[in-house]
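Note that one protein chain is taken out, while the other chains of the complex remain in position.
The first chain written gets the first letter, and so on, giving A and B; residue counts start at 1 in each chain.
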Amino acid sequence: MTAVLEKRPGGASVARPPARRRRRGRGRRLTILAFTAPWLIGLTLFFLYPAVATLVYSFTNFDLIDNPTFAGVKNYVFLFTSDPLLWTSIGNTVWLTVALTVGRVLFGLVAAVVLVRIKRGAGIFRTLFYLPALAPPVAASLAFVFLLNPATGPVNQFLHLFGIQGPLWFNDPAWAKPSLAVLGLWTSGTIIVIFLAALLDVPGELYEAASLDGANGWQQFRSITVPAISPVITFAVVNSIITGLQYFTEAVVAGAVASGSSYTSGSSNNLGYPSNSTLTFPMWLYEQAFHQFHMGYASAMAIVLFIVSGVFTVVLVNRMRSAGIGEEEE
Amino acid sequence: MKRRTAAVLAVLAVPLTLAGCTGVGSASSGGAQSAPAADQKVTLTVWSAFSDRELKGLGEVMDGFHKLHPNITIKNVGNQDDDKITQSIRGGTAPDVAISFSTDDIGQYCSSGAFQDLSSYISRDKVDLTQIPQASRDYTTYKGKRCAMPLLADVYGLYYNKAMFAKAGITAPPKTMDELAADAKKLTQYNSDGSIKVAGYVPTPGFYENTVQALSPQFGAQWQDSSGKSTVATSKGWQDMLTWQRSLTNAMGKDKLTQFTAKAGDEYSAANDFESGKIAMIIDGEYRTAFLKAEHPDLAYGTAPFPTFHAADYGTAYTTGTIIGIPKGASNTGAAWELVKYMSTQTKPLVQLANLLGNVPTTADALKSPDLKLPPQFDTFLTLSAGGKLQNNPPSPNGGAYIKVMEDFDLKYVTGGTNDLMGGLQQAAKQIDADNALGQ
Partner (left out) sequence: MAITTVRPAVPVRRRPPRDVAWNRFLAWLGLHAVAVAIAIAFIAPLVFILLTAVMTDQQALTPDLWPRVWRWDNYVAVFRAAPLLTYLGNSLLYAVLSTGLMLLSSVPVAYAMSRLRWRGRDLLFYSVIVAMLLPPQVIAIPIYVLWAHLHLTGTLWPLILPNLFGDAFSIFLMRQFLITIPQSYSDSARVDGASELQILLRVIVPMGKPGIAAAALFSFLNAWNDYFGPLLYTGENQANWTLSVALASFHSVHQVQWNLTMAATVLVMLPVIVLFFFAQKQFIEGIKFSGVKG
């Protein structure tokens, strides 16, 4: 299947007589309506309506107890002028998005290039590389807080063997985000599998020819591999950015557990521990909306997130379009 | 085309009018409701953050109410902290009676109407509020609106390990912050690899009860002025407190302390580091006496008023307490009030509960009751309670958000994340004021 992001050769095109099509027109339309009805309702109820309602709420004061009251652009003014934590959370989200995207894509590429060249035991290695990606995010976060515990964690014990005083990881504001990035690398199996599949689709003859021309491994990688799988890389990058903008679970759980507080995970008391260094934009939105019940303000934040993620969504959808995904296949 | 657009708009408008423009609790009305007639069967759902032993005890205390009102059955639900209570009220699934462990959110409960105003019930039933200590009366109201009743109070003091004091040659508990720091250094023991074996005191912000709420009164640090504006940048106590914490942190070893706290046992379990002899001194509430009695009866410990920064302030203590109220959306408000009244004003349940939880009773009669059975170390807290120097963090319409702002900066400054003390405090004050303005 070389059809990585190419237009797939559509099914056999049996031209149907137009008369018959017309005859079945009404019934067909009803069938299509019936088949797509769930999504039409779902789209309206769970996407269009909430999108409109979020926009409306963003111009109100709303605490979910009393009726919303019109507040004009107050929430937006507050957002851009008076909420220092908003900028902290945006900074953290950008940091994590960039680090996770760059880290996972580069690492995924290296791992896939290594995997594709291994002949014996490739299946076992692939399984081992992919396995951690399956770990539920909560479980993985919990495990990493334990592994990176500055006092008792195996990682610092290991570093200690070499006389290295390990960092405080999740307990140090400067190291908490890098710790999350390490966790992100551990669960990058999905990207590895995607890259591996793409690499296997690169025609072997290309390498053969280059090899005969005397190109070394790096030259082959640069002039053949990268161009051949660049659509997949682009896809992985954009997709990773969109997931990065939603980063929530790992930061909430790791912060709460590392803080050692007796409050439950997700409680206001340990969100962003230590010193808000892991407070992401969606976490701050969650806190404002569902703990402080500033639902109007949180809606304004949601609109901002909507616009930012919308930009990347458009980029991705355009790529899919140019690659022929979602087009009539004829 | 036009008709289609209209149809789409109509479809969109259905959920919008169904839910979009109304609040969940907006339907309920004010005014006191009468208690159910004796033959009217009612079930009250009561939420609290208690669990296990304490939850069972609470159930037994409420059984006393059921005996007086056989028609009212009580469903006792535990493990419900403030976040959950708030969420349930907004979500429209509120219990009839809610018991909250902290007073941090009282401002939000009152100002938003999440907890119902009890004034009409109090005047109807002529409840004598003067029997409740002033501090406890204060932390259950916000801007004159009484939306909860106090249900036992917590008072904070110093706990110290007697054996460690004797070994280090310390004869009396410290009375000032300077003495506390000196003793802490003396009591701290290190392992051969340099890590902390026993900590004299852990000054890390947010560790166990070493919170900004509990510590700030000891430095005379004030949260806000009479107009409600934040004073964290102008009240000198804050600078004193953060400087003190930072200096002790650096003396004991910043990273070593972080490593120490990272392997600390859970605060409310037998693995608590003070209980298991890994910390010599802690700030904690009177309830720790009950934990110690149950979990480590052999530990030789003493209690004392917590030291203060200015010697003249000795005897100042942080107080907070458990509060009981009726959330908006409660289905049996009249019956719920009868339970709230019983629990918060009658001597019998208060004493029963105080003995169970090791908390300070919140009425004059209960405080004097001969039935109070508490360990000798508890006297410190009763004395503090009677001393008139109790302080509580002020209620805010924004709940405890302002505390989090300070705690975040405190941790950042103390662990060396910034050196700009004044700039950070001014920033914190600005943020607290801005947050309070939101949603008004």
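Observations on the structure shown:
As a convention for this text, a contact is a pair of C-beta atoms (placed from the backbone, for glycine too) under 8 Å apart; a residue touches a chain by one contact, two chains touch by 3 or more.
These figures come from a predicted structure and were not determined experimentally.
Taking the full assembly into account, the omitted chain touches A, B. The chain that is not drawn here is touched, among residues A:Thr152, A:Ser223 or A:Ser322, by A:Thr152.
Contact with the chain not shown here comes from a single listed residue; of A:Leu79, A:Leu100, A:Ala176 or A:Ala198, that residue is A:Ala198. For the options B:Gln33, B:Gln87, B:Gln239 or B:Thr383, the residue in contact with the chain missing from this view is B:Gln87.
Of the options A:Pro50, A:Gly91 or A:Pro178, the residue whose C-beta touches the omitted chain is A:Pro50.
Residues 15, 18-20, 22, 24, 79-80, 83-85, 87-88, 90-93, 263, 265-266, 268-269, 271 are the ones on chain B that touch the missing chain. For chain A, the list of residues touching the undisplayed chain reads 1, 3-5, 8, 10-14, 16, 28-29, 31-32, 34-36, 38-43, 45-47, 49-51, 53-54, 57, 64, 110-111, 114-119, 122-123, 125-132, 134-139, 141-144, 146-147, 151-152, 154, 157, 186, 190-191, 193-194, 196-202, 204-205, 207-208, 211-212, 217, 232, 235-236, 239, 242, 245-246, 248-249, 252-253, 256-257, 261-266, 282, 285-286, 289-290, 295, 298-299, 302, 305-306, 309, 312-313, 316-317, 320, 325-330.
Methods note: only the chains that are shown with their structure count from here on.
Centre-to-centre separation between chain A and chain B, using Cα means, comes to 38 Å.
Within the complex, the chain B residues that touch chain A are 11-12, 15-16, 20-26, 81, 83, 86-87, 89-91, 108, 112-114, 195, 206-207, 255, 258-264, 266-268, 328, 398-401, 404, 408-409, 411-412, 415, 417, 427, 430-431, 434, 437-440. Contacts from chain A toward chain B in the complex involve residues 44-45, 48-49, 52-53, 56, 61-68, 78, 82-85, 149-152, 165, 168, 171-174, 258-264, 266-269, 272, 274-276, 290-294, 296-297.
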